[in-house]
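== chain A ==
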Amino acid sequence: MLMGIFGSMVYKVDPLDIVGSPEQPPSDRFPLGTDSWGRDLLALLLTGTKSSISIGVTAAVIALAVGVVMGVIAGFKGGLTDSLLMMLTDVVLVLPSLLIMMLIAAYLKERNPLFVSLIIGVTSWPWVARAMRSQIMSLKSREFIYMSRMAGLRDMRIIAEDLLPNMASYTFMAFVLLMSGGMIAEAGLSMIGYGLTKGVSLGIILYWAQILEAVRRGLWWWFIPPGVCLVALAASLLLLSTALDEYFSPRLKGG
Partner candidate 1 sequence: MALLQAEDIKAYYSVRKGYVKAVDGLDLVIEKGITVGLAGESGCGKTTLVNTLMMNVKPPLFLVEGTIILDGKVISKMDRSTLKKNVWGVLASIVPQSALNALMPTKRILDFVRDVISHHMDVSDSEVVSMAEKRFEELNLPVEALSLYPHELSGGMKQRAVIAVSTLLNPKLLVVDEPTSALDVSTQKQVLKILMDLKTTGITESMIFVTHDIAVLRQIADWIVIMYAGKIVESGSTENILHDPEHPYTYCLINAVVTPEPEVRKRGLTSIRGEPPNLLDPPKGCRFHPRCPKVMNICRSKEPVLVEIGGSRLVSCHLFPPDA
Partner candidate 2 sequence: MPLEVKNLTKVFAVGLFRRKEILAVDGVSFSVKPGEFVSLVGESGSGKTTTAKMILRLLQPTSGSIMFDGRDVWGLRGIDELRWYWKNVHGIFQDPYASYNPLHKIDRILYQAFMLMGHSSTDKDSMVEEVLREVGLRPDDVLGKYPHELSGGQRQRIMVARCYMLRPMLILADEPISMIDASTRASVLQLFSKLREESKTSVIFITHDLGLAYYVSDEIMIMHDGSIVEKGPPDEVIDHPQDPYTKRLREDVPLLYRKWTGF
């Protein structure tokens, strides 16, 4: 668990430190070798990792924002609002996200990291909404909510003061999971050619490796490091979420 946390911390720190390395340096013999264009793969890896992480974070934030708002409103209001919002959620849930992402991606001439995050975020919020909604609904009939209602607090205030804080751990874990999923989605999108056109990411590195047949030609230093990085990041995030779950559960059950 601890290694998982530190592992991802280390990976995160490095690209931010060595941010000076330009993206396309002249061909030299560097620790991770060079790719077909003679670019320094270590620099690419570090920048790419940073980029992948930021895409993951942005996508997570977008998905979380939409999901939480939808879920909280639906769960709290109930009735017609709930039914309508949930129908909308189910529709988006059922749509094949990869296809949608591909369609949207194909339409955009230029795809920078922000757009990619947007695409991913917009297609991955439904499960968040459902999860938040069920949390709200179970919290709504806890006695302390009754006490706040009887004190004449307005709905917004009850949501802000009573409900959301008690969902903080839940939200945090959702964020971690979304981030991990977002990075993998980015890689997937890139690997099929619908990823970034501008900028570097782990997925793009893999993509280039793929189209230039690095596997067949045995250029292992090209595709193995980014792959390992991606897996390590995702895995460490998942471990983090498990650790958080352990930490939060007993606390919530009564200090």
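Here, a residue touches a chain if its C-beta (ideal position, glycine included) is under 8 Å from a C-beta of that chain, and two chains touch if they have at least 3 such contacts; residues count from 1.
Picked so that all candidates are chains of the complex that A comes from, given by their letters.
A quick note: this is a predicted structure, and the numbers were derived from the prediction, not measured.
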item: Direct contact with chain A in this complex, candidates 1 or 2; value: 2
item: Residues of chain A touching candidate 2 in the complex; value: 142-144, 146-154, 161-162, 165-166, 252, 254-255
